[in-house]
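One structure coming up, written as structure tokens, with questions to follow.
A single protein chain has been omitted from the complex, and every remaining protein chain is retained in its original position.
Labels for the chains are A and B, by order of writing; each one numbers its residues from 1.
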Amino acid sequence: MIAPVTIGLLLFTVGPMLTSLWLSFTDYDVVSSPRFVGGANYHYLLTADPSFWVSVKVTALYALGSVPLGLFAALAVAMLLNLDIPFRGAFRTLYYLPTLLPATVSGVLWAWIFQPTDGALNRLLAEAGVHGPAWTQSPSWALPALILMSVWGYGGAMVIFLAGLQESPRFLHEAAALDGAGTWRRFWIVTWPALTPTVFFNLTMGLIGAMKAFDQAFAFGQSNGAGVGGPARATLFYVLNLYTKAFEHFHMGLASAMAWLLFAVIGAITFLNFRLSKRWVYDEATA
Amino acid sequence: MRPRLLPALLVTLVGLAACLAPLAWMLSTSLKPFDELLKGGLSLLPKAPRPANFGDALRNFDFLRAFGNSAFVATLTVLGTLASSIPAGYAFARLKARGTSWVFFGLLTTLMLPGQITIIPVFRLFASLGMVDTYAPLVLPAWLGTNAFAIFLLRQFFRTLPEETMEAARLDGASEGLILTRIAVPLARPAVVTVAVFAFLGSWNDLWGPLVYLHRQETMTLPVALVNFVGGSATVQGTPWNLVMAAAVATVLPAVAVFALCQKSFVSGIANTGLK
Partner (left out) sequence: MRRAFLFLTLLLVGCSRERPVDPLGRHTVIWLYPIDVGSQPMTEELVKQFERENSDVHIDVRAVPGSQYQTKLKTLVAAGEPPDVFVCGDVFFAYLKPFLSDLTDLAKRDGKEIDLADFYPAVQKAMTPDGRIYFMPQWFNVSLLYYNRRLFDTAHEPYPTASWTWNDYAAAAKRLTKGGVWGSTVTTGWWGEWLTLVHGAGGDLFDPAITHSTLDTPQAIQGLTFYRDTIREGFAPPPGEGPPTGFASDQVAMDYGGHVGLWATYRQIPSLDWEIEALPKGPSGRRGGEISLNALGIAKASPEREAAWRFLKFMSSKESVRAHVDRGYVAIRRSVAAERRDMGKAPRNRAAVERALESAEPIPSSKDFVEIALDLVQPEIDRMLTENVPPEEAAKAATKAADAFLKATSGGAR
């Protein structure tokens, strides 16, 4: 029963992982055989390639910008919906709609909204008398534009938060209220601890997702004609950089090295996240 | 509703308006004729709605065919995912064969793996098999149980099934396979539906795979076709954003339809993945 899975695992995961590790130490352009070069790829990436650290910075900024903002927005909306307002179910569904869009469509839609001369955002700003920046063509504003787009799509996290909030036992809230605790104290003592597992889950998934982001950056870049990584590499996400190196210039060795570095970082951050979680995540067991 | 909740309701509505505005704008742009677009203006309602935009969009860049291609690939992927993940999930949940825990652990790590780690060797593999410009690289892995998320979800669900029912069937002489198909799967319908929907969406929205493996215009799937459309449709007067938005709306419609149909179970499925 698990024969297909085992084959798939070996063929498409374990095997390729080991092969790509080997490839990261070679110079390989697919046309000729791989040529062993030791750590030269890693050396080039880490010390001489201008695009590498830029893409790390861009991705880090993207993750640090979009994940906390997105989680905050998702939590805020979830808390609003958790109150007994009417049409709650409908609201939940409607707020979730943006998540249905694939990242490519989001990228294209927001490239249109952020279009410097004809886009909706700058036209709106013009009505208010503000001369909006050249968003998709501006090195300083292209990434914030993508971050805003990402926050818009945090409906998934919102739904999970809402479920988490609704699991929060009612009687604890009432007990705290009876004890005279105000709204904020009730939040910190009762709601937050029960929420921490979901926050942790959303945080982990959000960070990993941000570090692997590709579709929206690619679509954004294709839509605004300023080159693949955006103006002055402003939206050159790490995976976009990897794709360009691998499938536009066929530097397979470099790309494999980039992939492994990414894996190492994701692994490290996830591990750190798990470790730190013991400090602030309330388990049923430890509560 | 208690009156003190009124501010909350208002805030929710404002937030919702801001959240849905881009979607409304997408729809509105898709119905505008091009010269209305050029003139500017922020009206949500087009002055002279032009549904023909959709026809135009679908004809350009073989978009209609891309639709068919996406449907073809997605269907095969969903079937493959179900065919391999259901037995695997069941096996991991209930059978105690040797080595299963190793395979399961391997599967878990793939959840953390960026797809880019394996793409180059896998690309090489498919290149040596002469399959680079075909759908095989997109569909084949699904049939070999590479969707760890699906297997995981199904395993969790299968674990909750009562052992007595299975035991009874076994005593009656039923094989494991029969137990799986006749008893376990029907009981696991919510999980199966969730897996199918996720697999469908994953394939329908996939950009990376088709971008790497597909080359000819006739074989393109929707996300690639859309990106190509945006990049390559610029005319004298600039990019025809109204057609692009029409194409985007068309791309999203199936996902919205699927969501509308399975809304309740789907959303609760997501909620549960976070909690468990």
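FYI, a residue touches a chain if its C-beta (ideal position, glycine included) is under 8 Å from a C-beta of that chain, and two chains touch if they have at least 3 such contacts.
Please read these numbers as outputs of a predicted model, since none were measured by experiment.
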Contact residue for the chain not shown (choose from A:A134, A:I147, A:A163 or A:I266): A:A134
Touch with the omitted chain, as defined above, among B:G130, B:G173 or B:P186: B:G130
Residues in subunit A touching the chain absent from view: 1, 3-4, 27, 29-31, 37-38, 40-41, 43-45, 48-51, 54, 115-118, 134-140, 222, 225-227, 229, 231-233, 244, 247-251, 253-254
Touching residues on subunit B - with respect to the absent chain: 61, 83, 127-136, 139-140, 143, 177, 212, 215-218, 228, 231-232, 235-239
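Here is the rule we go by: only the chains that are shown with their structure count from here on.
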Where subunit A and subunit B are represented by their mean Cα positions, the distance between them in whole Å: 18
Subunit B-facing residues of subunit A, complex: 1-2, 4-9, 11-17, 19-20, 23, 30, 77, 80-81, 83-86, 91-98, 100-105, 108-113, 115, 118, 120, 123-124, 127, 152, 156, 159-160, 162-164, 167, 197-198, 201-202, 208, 211-212, 214-215, 218-219, 222-223, 225, 239, 242-243, 246-247, 252, 255-256, 258-260, 262-263, 266-267, 270
Of subunit B, residues touching subunit A in the complex: 1-2, 5, 8-9, 11-12, 15-16, 19-20, 22-23, 25-26, 29, 37-38, 40-42, 83-85, 87-88, 90-92, 95, 97, 100, 103, 106-107, 110, 112-125, 127, 141, 143-146, 151, 176-177, 180, 204-205, 207-208, 211-212, 223, 226-228, 230-231, 234, 238-239, 241, 244-245, 248, 251-252, 255-256, 259, 263, 267-268, 270-275
